[in-house]
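The complex appears here without one of its protein chains, the remainder shown in place.
Chains: A, B and C, in written order; residue numbering restarts at 1 for each.
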Amino acid sequence: MAVLTVELCGRLADMAAAAAVTLDVAEDGLSIADVRGHLARTFPALTDAITSDKVRACVDEAIVDDRAIVRAGQAVAFFPPLSGG
Amino acid sequence: MAVLTVELCGRLADMAAAAAVTLDVAEDGLSIADVRGHLARTFPALTDAITSDKVRACVDEAIVDDRAIVRAGQAVAFFPPLSGG
Amino acid sequence: MAVVLATEPINPAILLAEAETQSNGAGALASFTGLARRAGKDGDTITALVLEHYRGLTLASMQAIAAAATARFALAHAHITHRSGRVLPGEAIVFVAATAPHRAAALDAVAYMMDRLKTEAVFWKYEETAGGKRWIEPTETDHARVTAWSL
Partner (left out) sequence: MAVVLATEPINPAILLAEAETQSNGAGALASFTGLARRAGKDGDTITALVLEHYRGLTLASMQAIAAAATARFALAHAHITHRSGRVLPGEAIVFVAATAPHRAAALDAVAYMMDRLKTEAVFWKYEETAGGKRWIEPTETDHARVTAWSL
């Protein structure tokens, strides 16, 4: 097992009371859907947000869909709706 | 008879080769229509422009129509289409 | 509301800073600067844009436009500075700014003031080139734009 660090951006960090979370992952990785499920179980306050399609997953600075597989060492982040300007 | 000074603004001054023109006027004044007619006769190159409704008359800093009567001492000007900005 | 008829070169950056201080807590500040072109439509070099104005009527026409924009778009502040006289290529001819609580109102107000200035502000202007004077009048598009605001 290796460790995957997941960043929680914007209000997600407040909901989980953590800006980043670490997960144990097997060598063949986890899907983004699995990561969402894990976060929902670990942080009940995050469940609604993290399972919403309004919250997007970002891997190594690219937006990915729920089937994407992530492995230890990759930069994974979840983005609530963006708000610039 | 007294003298009325008429200013020609914008391209009208170029057409008449004069920025201002003086007219003799009787004490009971002249209509703007009369002033236009006088200018057209005096400056043939101005005829088309000065008889066009695109060229507006201004008396004492207010736009007036052709029936307005002007007397000596008033500030009369003709405005070709405006072009600010 | 700040409305200025300037006979000397104007500095848009300084005017924007002034408009910013007049935002009165509003979050949106839009501006437009019209700059004198270096080349005419047919590519010839323009040595200057020369603007003429008429007595107090020119400033009054600018004030009427700024006041109408302030009312129509509920602006916190409206600013118009317009040059008269000889404007060299690259110099600013006109600077317009609006502050409002929201961006759409500020941007629309700037477009509105520019559209009205083009056809209703009391100025006449010509481009000075090696070939002589070329008087500039509003285009059909300019007239259509100002009409659209009154629909």
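Here, a contact is a pair of C-beta atoms (placed from the backbone, for glycine too) under 8 Å apart; a residue touches a chain by one contact, two chains touch by 3 or more.
Owing to the predicted nature of the structure, the values given are computational and were not obtained by experimental measurement.
Peer 1: If the full complex is used, which shown chains touch the chain that is missing here?
Peer 2: Counting the whole assembly, the omitted chain is in touch with A, C.
Peer 1: Given the contact definition stated above, which residue among C:23, C:63 or C:129 touches the chain not shown here?
Peer 2: C:23
Peer 1: Residues of chain A in contact with the chain that isn't shown?
Peer 2: With respect to the unshown chain, the touching residues of chain A are 7, 9-11, 14, 58, 61, 75, 77, 79-85.
Peer 1: Need a quick check: the contact residues on chain C for the chain that isn't drawn.
Peer 2: Residues 12-14, 16-17, 20, 23, 25-39, 89-90, 92, 103-104, 106-107, 110-111, 114, 145 of chain C touch the chain absent from view.
As a working rule, only the chains that are shown with their structure count from here on.
Peer 1: Which pairing of chains gives the most C-beta pairs in contact?
Peer 2: Contact tally peaks for the chain pair B-C.
Peer 1: Quick one: report the Å distance separating chain A from chain B, using the average Cα coordinate of each chain.
Peer 2: 77
Peer 1: Just give me the whole-number Å value for how far the CA centre of chain A lies from that of chain C.
Peer 2: The computed centroid separation for chain A versus chain C comes out at 50 Å.
Peer 1: Taking each chain's centre as its mean C-alpha position, how far apart are chain B and chain C in Å?
Peer 2: 27
Peer 1: At which residue positions does chain A touch at least two other chains?
Peer 2: Nothing qualifies.
Peer 1: Send over the residues of chain C in touch with two or more other chains.
Peer 2: none
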